[in-house]
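Every protein chain of the complex appears in place save one, which is left out.
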Amino acid sequence: MEKNKKITIVLGVIGADVHAVGNRILHHAFSEAGFNVINIGVMASQEEFINAAVETSADVIVVSSLCGHGEIDCRGLKEKTIEAGLHNVKLYVGGNLVVGKQDWKEIEKKFKRMGFDRVYPSGTMPQEVIDDLNADFS
Amino acid sequence: MEKNKKITIVLGVIGADVHAVGNRILHHAFSEAGFNVINIGVMASQEEFINAAVETSADVIVVSSLCGHGEIDCRGLKEKTIEAGLHNVKLYVGGNLVVGKQDWKEIEKKFKRMGFDRVYPSGTMPQEVIDDLNADFS
Amino acid sequence: MDVELAKEKIDWEQFKQIRREVLMSWPTGQEVDLDEAVEYHKQLAANRRFPELLRAAKAEGRTLAQPRAGAALLHEHIELLQYLEREGEADCLPTTIDSYTRQNRYNEAQKGIDESRIEGRSMLNGFPAVNHGLPACREVVEAVDVPVQVRHGTPDARLLAEITLAGGFTSFEGGGISCNIPYAKNVPLERSLANWQYVDRLIGYYQEQGITINRESFGPLTGTLVPPCISHSVGIIEALLAAEQGVKSITLGYGQCGNFIQDAAAVITLEELAREYLDKFGYQDIELSTVFHQWMGGFPQDESKAYGVIGWGAVTAALAKATKVIVKTPHEAMGVPTKEANALGIKATKQILNMLKDQSLPESEELKQEKDIIVQEVRAIVDRVIEFGESNVALGTVRAFQAGILDVPFAPSKVNYGKLLPARDNNGAVRLLDFGNLPFTKEIIDFHRGKIAQRGREENRQPSFQMVIDDIYAIGKGMLVGRPR
Partner (left out) sequence: MDVELAKEKIDWEQFKQIRREVLMSWPTGQEVDLDEAVEYHKQLAANRRFPELLRAAKAEGRTLAQPRAGAALLHEHIELLQYLEREGEADCLPTTIDSYTRQNRYNEAQKGIDESRIEGRSMLNGFPAVNHGLPACREVVEAVDVPVQVRHGTPDARLLAEITLAGGFTSFEGGGISCNIPYAKNVPLERSLANWQYVDRLIGYYQEQGITINRESFGPLTGTLVPPCISHSVGIIEALLAAEQGVKSITLGYGQCGNFIQDAAAVITLEELAREYLDKFGYQDIELSTVFHQWMGGFPQDESKAYGVIGWGAVTAALAKATKVIVKTPHEAMGVPTKEANALGIKATKQILNMLKDQSLPESEELKQEKDIIVQEVRAIVDRVIEFGESNVALGTVRAFQAGILDVPFAPSKVNYGKLLPARDNNGAVRLLDFGNLPFTKEIIDFHRGKIAQRGREENRQPSFQMVIDDIYAIGKGMLVGRPR
């Protein structure tokens, strides 16, 4: 990837989830860090993520799930990206991904198996993702 | 034991232990409950317990140990009662008997092995001991 | 929008027409029979009735502790509540509704129930009361000896209310604003307000039959740096709308901001101002109480630090003499708490509430100043809302949100104006950095500007969005004010 092409991120909060604060901060942080951010906001369906990624030729889809329904809401997203021809688009997910306090190793495995490239626990600071984005796209 | 003979209790806090508040309350509670209380107070040595029991023909010795040194301080007390001919005197012990929060079952076993008839955890209310005294001496 | 917003108690015949449709939207709706429900409530023991408990607590000047809790499966949910009653020593209980049900997505809720059965653990973040239906609700209510409340955040809670109230719940949380702006993205205010007029009218009907149901507004809104003037204005409007439909027992909510003088001033003025406006509108016979929410924003991950946050919330609730406190848990930052973690939060809170039962915050110059500014701010907003509605409060609310006269920070809703920017002052009180279109006098604006400028000087930086971000992260990082590193 050329150095001066801005990386495009589709950002959103999936499912019936309305937690808007983290989304707003991620938007701010990614923009400040020089990325091109397409923010589809809260309560975004899988289709909205896919459509936005197709329309903007996005490099990465960053999914937030805070409310606990991450397992149900994220299932099948990877398959839909492939159907849509987004073979090279990376999938990141983070937040409070499941209901309750569970073993993180298990959660990570579960979401990796669903096809996510990177999975982040609650409390992850934006800088960490920014560093990973820079690593994945350099 | 006759009904009208008052049961005599030797009460004290053993070793280098200065915790005086529980002692004062036990004294009050045992007296109110009709027992004859010989209170030798805090920082009482094993010898002081034995002497008081011999002098007053006590029925029971109630040892408190709060400060954590119960294991070291109580060792040998049973043997000393026997040497002193106090074969029928019962030995009760209670308080914060060891250093730190430990498995209660283990502590109880340890103190029973040392020769105590009854062993009480921290937080035991006076009424419980009074009930046991009444049971043991009726 | 063709929804009509009532400006007085909805005609019962008209109500019944809408009602038929509501009850048909999911099969369990058919289980509701209002006459039978009224009979059910009449035989419900006083210890299971929320309005009675609130009245008693208020008379004694004590603060009740209530957790949040809800699980996908009925037996699991009952077990949870019984545990919180027995081990957690909760004074009253909730039934927190899952977020599919909150969006009327009963099919997805059903999927969650089914998957929970298979996985053997709750896959939902709450209790899907509509799917479980009326008899299940009564099982819940009867399974415990303290009153149970429906807690949620549902823009269209009509069916939920029908089922749960007929199901014996004696308190219902929410409101046309507080269940929309923080909890939805695309729901027009006209619609959520009309839906909630329905809920209030339903409760008004129960009241006509002699059954008082408590109504509570969701004070914390987005839980994130919401200044008292905003949540108070919303609470007062929702109280007026509820009273209009015949509701007689109202609990006003407020989410802890963190500065105890501001928080105490908020709890005190919340009830005073609500009373003032209810009186003005002729609703003199309303029983009011207050509910204080322990810190509703981001929590520290560390459990002992979470206890610190919980403790501070308990202290403020007790000193401000709120009627009820909603309790957080040491798991808050992680996820829906286990029943054990939930009980720990309640017990820590109750220890403090009990120790402080006989103490309260004395009057002081500082407290008086905070109360004064809140009163001025709220009157400025609410008076304008009423004016905008030309005597129709609901309509005024819609117009006020359009105009940014009412504005909720960090709200996901598109109908929210979204220009307010709050930040803490140098003592941690929440002030405004950007006022959007709030109808504030120069005096009020200068007060806020002065307070925030003072902090800027202290921190040697210009107030900006970075300051706000720092404040949002602060409590999670063990601070109240987000100071620059």
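Per-chain numbering from 1; labels A, B and C assigned in written order.
We take it that a residue touches a chain if its C-beta (ideal position, glycine included) is under 8 Å from a C-beta of that chain, and two chains touch if they have at least 3 such contacts.
Given the structure is predicted, the values throughout are model-derived calculations rather than measurements.
Displayed chains that the missing chain touches over the full complex: B, C (touch as defined at the top).
Among C:279, C:366, C:390 or C:446, only C:366 touches the chain that is left out of the view. In the full complex, the hidden chain is touched by subunit C at residues 258-261, 300, 302-305, 307-312, 314-315, 319, 343-345, 347-352, 354-359, 362-367, 426-428, 475, 478-481. The chain not displayed touches subunit B at residues 16-18, 20-21, 24-25, 28, 41-43, 67-69, 71-72, 96, 98-102, 122-123.
Rule of thumb we're sticking to: only the chains that are shown with their structure count from here on.
If each chain is reduced to the centroid of its CA atoms, subunit A and subunit C end up 30 Å from each other. The centroid of the Cα atoms in subunit B and the matching centroid in subunit C are 55 Å apart. Our note on geometry: subunit A versus subunit B, Cα centroid distance of 66 Å, whole angstroms.
Touching two or more other chains at once is no residue of subunit A.
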